[in-house]
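With one protein chain removed, the remaining protein chains of the complex are shown where they sit.
Letters A, B and C mark the chains as written, and numbering starts fresh at 1 in each.
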Amino acid sequence: MDKATSDFRKHFAALSASVYGKPLVYFDNAATSQRPDCVIELQRYMSQEACANVHRAVHRMAMDATDLYQKGREAVAAFIGSPSVEQIIFTSGTTASINMVANCFCRAFVRKGDQIIISEAEHHSNLVPWQMACLWYGVQLKVVPVLADGSFDLEAYYAMLSKDVKMVAVTHMSNVLGVKNPLPEIIKAAHSVGAAVLVDGAQGIVHSNVDVSALDCDFYAFSGHKIYAPTGIGVLYGKKEWLEQMPPYMGGGDMVDTVSFEKTTYGPLPLKFEAGTQNISAAACFAPALNLALEAKQNDALQTSLAASEKLMTEQLDSIEGLHCPSLHNPLRRGIFSFYIDGVHPADVAQIMDKMGVAVRTGLMCAEPLIKKYTQKGMIRASLMPYNNAQEVLQFIEALKRAVKMLR
Amino acid sequence: MDKATSDFRKHFAALSASVYGKPLVYFDNAATSQRPDCVIELQRYMSQEACANVHRAVHRMAMDATDLYQKGREAVAAFIGSPSVEQIIFTSGTTASINMVANCFCRAFVRKGDQIIISEAEHHSNLVPWQMACLWYGVQLKVVPVLADGSFDLEAYYAMLSKDVKMVAVTHMSNVLGVKNPLPEIIKAAHSVGAAVLVDGAQGIVHSNVDVSALDCDFYAFSGHKIYAPTGIGVLYGKKEWLEQMPPYMGGGDMVDTVSFEKTTYGPLPLKFEAGTQNISAAACFAPALNLALEAKQNDALQTSLAASEKLMTEQLDSIEGLHCPSLHNPLRRGIFSFYIDGVHPADVAQIMDKMGVAVRTGLMCAEPLIKKYTQKGMIRASLMPYNNAQEVLQFIEALKRAVKMLR
Amino acid sequence: MTIKEISQTIVEEFSMFDEWMDKYEYLIDLGKQMPVINEAAKTDDTLIAGCQSRVWLDCEMKDGLLYFSADSDAIITKGIISLLIRVFNGQSPKDIAVANVDFIEKIGLKENLSPTRANGLLAMISKIKTYARSFIK
Partner (left out) sequence: MTIKEISQTIVEEFSMFDEWMDKYEYLIDLGKQMPVINEAAKTDDTLIAGCQSRVWLDCEMKDGLLYFSADSDAIITKGIISLLIRVFNGQSPKDIAVANVDFIEKIGLKENLSPTRANGLLAMISKIKTYARSFIK
């Protein structure tokens, strides 16, 4: 194994585990990443040495907690190139971020008869909230198809755009296909008809360099748990002009300016959208988590090694008879491989692979319309992070071949 | 110090900390409790050894995570006497639980011209969501006053009830006054006019024995972080008849049955209300956290010692000139002491007390209308948990007296 | 043989395997050999919800005893069902309704038993018991 990867792996105690006596191969990263030791340690610190509620207290632990919490927010702002820290809203995850926009943006800016565009490759979390919003606000949902290899159909998209479109909500990268969407083109075209763009960055944040200012997207949503931070924390970045005009999503402690039974006024950004006690310890963990993510992105040797592992994976999958991976050769695919195999059921394959130490995901992967476009029984998904290596790819391929052989 | 308390304190490493060279006296428990070692350890385990997304994966870590997550839900159901595990919905906290009901209950069951009742002693998290709902649904908000000693004005409440009232949302125990509301009477009367009752249990869960079945409340909401569990997790208990008829709050992964662009159907309880990746590790922590809370409740010696500390606190506060604690002698007050002192500003007092190792909270404590009923500058709040002891009470009183002396 | 005796036999058979792979080979074999339900019986009524693979389970009574037939699009699932059928076929509704299904745990498939598990083994057992109870009343 090359040094860059083996050094990077040292941050993750979990990766040296074995399951059923076999070395663990964790290829379920698109579901959730492993957590590095620095994140686990900060989480402990926040629970044990700086365990307090933030903001309005003056005692020592509360001040420590508040500072660490704020550092988490600053780390997020820096990582995605947000023009200001106040535009980083903490939520419980990507799903909550998107629901917040689907509610509050539509309430403020969308009227009956307007249209919202999504793509065929959306995760349910960037699909169902818009279906619900369409129902409430009398809006029409339009769906941009994806091509056979998982590419976003730009032509079809352009043809759908009109002054009636108020929101385009697309994934940065599909959690099934791993294909990066042409965001600059999508965003430019949307803006030309006056529509806002929300990017579902749950996977994109992991496999791209995100700069929301350069992208010029209106909203960007992602979760902590897919990029080394804990569960229960997510981010909504938004442009100030929208955030300031949108009504709050939830009411409660900390999001208000003054409260009386007659009239309540809301606090400034980001507090207006952060009602109640937030996931303080998880939010703080963004600092070490994103620090590590940045380190990985800037580590050329690590990236080269990851690219080599992915190439090996591509070649090996290509050589298995009856295996179909729609986006395998799409040049915009990164990190994620979803496929199905003639004559075997994905659930059977995964169950056997598990016993050989290999963790993958199967089924409809919260993207039912997309998966069913290709196959009815669901797919098998292997997803890699920078800590994964070629040796694991080989163990994965061996397990896969053995499982298929047993099942056919 | 008595043995029961000193034994119980051993669960909490944080309690033996010192700040500025003084032993820490943590009396900011109503804001957030300290976390016991068993919770911190499970959180580590979930981040390091069972770090996976739950439900639809068959690999080993995902199965471990799913089991631990489910055990958390079972622990909550048992702790509050829920008739079934499916009625326990995980949320990001009390605030999110209440907003969920304010949205989904009103959407399903409340019409223009209906009324919602809250009390004057509500935390902003059980006030602002209803103000927002009133605005959206054209509903009128009625407020039950509290008496000078912090008691719920039952007579005024009875006089407000009518067939137009669809929801009564009251706190189990005020986070300022610490006074327990007469829930059985409130609930019975509400049901007699066909209104549902939501109980804000953020403080009640800590200082009472909660049995939602016996109480017959329609909804009960609380947060993990105030009862030994981590931040970022909360609970909404609801009666099945309501939960089944209410529309979901958020759309996304895991809360659906089948999804297509034409028609999406929602999953069974509790999944219907749990869109997206939940705070898996924090939810699992409910098991050790509530186990410890139960242990504390059943430990008579510990309870006796806590009662003695509270009595000492009451006597000592009573002896300070110019100190006003509205609910001090209310027989229904537990654990929480909020007061103001003539001639000194609460923020000054707290800042000095901090330097003497004592952590308290000051200000409007997210209950502005209630606090301003008594005083404009805010109050100082000291709140105790079973791990607090008489020695800490004395250190607190000494620090308080010294601060007042310096400031006057 | 009683439910208990058959369960015991299955536990003994499985005790021969010390390798996971052998256990799965065996389950796959069982799955492949299982006589399947006829297509007409694959209805919404016999479909078991909550499984990652689709599972149909039908039941009929002959001379006061119950007989099951099933199918699934996943072969390991089929293997597991065939064990269940082997245990419960030809038993009385009453015996089935009160039966303890701990052999699943004993043969090391316990991990399939969690209520939140994708493969729905618990849903299958619950369907079998529901059938049994429906014949008691």
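Here are some notes:
Definition applied: a contact is a pair of C-beta atoms (placed from the backbone, for glycine too) under 8 Å apart; a residue touches a chain by one contact, two chains touch by 3 or more.
Just so you know, these numbers come straight off a predicted model, no measurement behind them.
Touch with the chain that is not drawn comes from one residue among A:7, A:67 or A:342, which is A:67. Between the chain not shown and the residues B:46, B:352 or B:367, the one that touches is B:352. Only one of A:24, A:42 or A:57 touches the chain withheld from this view, namely A:57. Even with one chain removed from view, chain B keeps its contact list with that chain: residues 20, 344-345, 347-348, 351-352, 355-356, 362-363, 377-378, 402, 406-407.
Just so it is clear, only the chains that are shown with their structure count from here on.
Taking the mean of the C-alpha atoms as each chain's centre, chain A and chain B sit 31 Å apart.
With centres defined as mean CA coordinates, chain C is found 38 Å away from chain A. Here the CA centre of chain B is 45 Å from the CA centre of chain C. Residue positions of chain B touching 2 or more other chains: 56-58, 60. For chain C, the set of residues that touch two or more other chains comprises 52, 118-119.
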